[in-house]
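Only a single protein chain was left out; the remaining protein chains are all shown in position.
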Amino acid sequence: MTSHSISKRTAYLSTGGLGLLLSACYLAMASQLPFGEMDAPGAGLFPVLVGGILGFASMATIWEGWKAAHTLGIDMPVGQDRLRLFKLIALLALYFTTMPWLGYSLSSWVFATLLMRLLSTLPLLRCAAYAALMTGVIYVCFIYFLKVPMPTFALTF
Amino acid sequence: MRLYSCSAFAGLIRLFLTAAVCALPITAAAQSYPNRPITFVVPYGPAGSTDPISRQFATQLEKVLGVEVNVENKPGGSGTIGFGIVARAKPDGYTIGLATNSILAYQPLVNQSLTFKTPDAYQPIAKLGEMPVILVVRADAPWKTFEEFLEHVRKNPNKVRASVSGLRTVPDLVAQEFNKNNDLKLRTIPFTGGSGEALLALLGNRVEATLFTGAVGIPGQVQAGKIRVLAVFKKGIYDPVPEAVSTIDAGYKTTLSAQFYVMAPKGLPKEVLDKLVSASQQIINSPEYAKFATEGYALDPRSPAELSAEIIRDTETFIELLKLLDQKS
Partner (left out) sequence: MDSLDGILYGLSVAFTFNNLLAALVGALAGTLIGVLPGLGPTAGIAMILPLSYSLDPTSGLIMMAGMFYGAMYGGSTTAILVNMPGESASVITCLDGYKLTKKGRAGAVLTIVAAGSFVGGVISVIGVMLFAPALAEVGLLFGPAEFFALTAGGLLLFSRISGGSLAAGIFPMAIGLMLSTVGQEAVTGQDRFTFGIAELTLGVELVALVVGLYGIAEIMSVVETLQKQVKPLPVKLRDMFPSRQEWRRSVAPYGRGTILGFIFGLLPGPSATLASFAAYRLEKSVSKYKHELGEGAIEGVAGPETANNAAATSSMVPLLALGIPFGSVTALMLAAMMVHGVQPGPMMMTAHPQVFWGVIASMLVGNVMLVILNVPLVSVWVSLLRVPNHVFLPIILMMASIGCYSVRNSMLDVGMLLVVSLIGYTLRKLEFQLAPMVVGLVLGPLIEKHLREGLFMSLGEISVFYTSPIAIVIWALVIVVLLLEPLRQLAARMLGIKVKKIIPESSE
């Protein structure tokens, strides 16, 4: 599998650029906060300092990128690897968005099944079975025994 | 023939049972209250001064009512998030909670988005206690009495510092009210992170005095010879520190204290409300509770109607204070 890489220079320069943009927006918002007096400093004082630090750090990043040799690269995943990674991210997003609706146990079961399917070559049904077992054990351990409060579905489990 | 009468009889029984079952919830709900666990919401984190008194009440309530009372901490928004949950809950008596005058009287004035602006929006049940503010100085300070301290404050306007547990908290507002009523200029220095930190600042000699809510841990420090309590901002003696001069008795006007109430959502059925009120009165008047209160709470049992009046009175005081403070800035 050939690996695809982006140059470190580009990466750092763009990160630094984004950082500068972020610090500009942040400072703009911070300047609207009250500053107070010297003997009663307000909420805006510290964010302004932080914005300044962010700006400085962004410039350091840009400089780092500028200095970097043109040949230095950062490996990015390609092909199957990249697809798997994206699927994982999508699964996580699905899991977290369905959790409040389906309740913890149900969405965990679905998530575990799909994740197992992604990571292994087991058939879907077997994944679902194992996932149910895993979810059950976790449920007993943490939700039933330790009474950790998690979102529930209408079935309240 | 027999078949007919059997089925008719069966039908009658069925009718009777159905009627009985339908009637049950109407009477059962109120009569058998409570028949499942009650949730007691504390709108502050578990490490605050509100937790011990809430848990004491909850534990005793469990014994009186005979069901589990689960204390849940729901901090945030200076207490408004947790109390909002109680105010919006179903008025069936299974969700009640703690509220302070800071949440009920002060927050609605500064936070426009709250739904509970007046005592009409919720149902007061009982007053758990009151924590007046006390004025504490170091034992080695030159001021031995309250009057001496006030003299010092008058001579050094805006220079004498008293630490408090945060801006616009009860001790801070008590100080501002005191300043306003008596033409003084005592500066309040906020130390966020609990009144413990404000006390530390005093012990470390970084401020001249501290305004402390209640008296938890104070008698121990007094006995150890570290601090002196000069005054208490209430009428009469404050039991944990009986040597403190009452500001009202000394002729200075004060009305604010930290008040702790038990609240429920508006619209409780009468039987449920009565049961809660009588259970609360029983608890507050019990010797067990009185013993707990010696740790720093002043007991002041009142009826729900009196509570509403108290909250309205505190609201008016806050309005006055805010007007004054906003004018200055």
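In this document, chain identifiers A and B correspond to the written order of the chains, with residue numbering beginning at 1 in each.
We take it that a contact is a pair of C-beta atoms (placed from the backbone, for glycine too) under 8 Å apart; a residue touches a chain by one contact, two chains touch by 3 or more.
Since this is a predicted model, take the numbers as computed values, not measurements.
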| item | value |
| --- | --- |
| For the chain not depicted, the shown chains it touches | A, B |
| Option from B:Lys117, B:Arg154, B:Lys180 or B:Lys226 whose C-beta touches the chain left out | B:Lys226 |
| Touch with the omitted chain, as defined above, among B:Gln56, B:Asn101 or B:Ser246 | B:Gln56 |
| Touching residues on chain A - with respect to the absent chain | 1, 8, 11-12, 15-16, 19, 22-23, 26, 29-30, 33-34, 37-43, 45-47, 50-51, 53-54, 56-58, 60-61, 63-64, 74-77, 80-82, 84-85, 88-89, 92-93, 95-96, 99-100, 104, 108, 111-112, 115-116, 118-120, 122, 130-131, 134-135, 138, 141-143, 146-151 |
| Those residues of chain B which, in the complete complex, touch the missing chain | 45-48, 51-52, 55-56, 59, 70-71, 73-78, 81, 110, 159, 161, 166-168, 187, 189-194, 196-197, 199-201, 203-204, 206-207, 216-217, 219-221, 223-224, 226, 291-292, 295 |
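The working rule: only the chains that are shown with their structure count from here on.
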| item | value |
| --- | --- |
| Distance from the mean Cα position of chain B to that of chain A, given in whole angstrom | 41 |
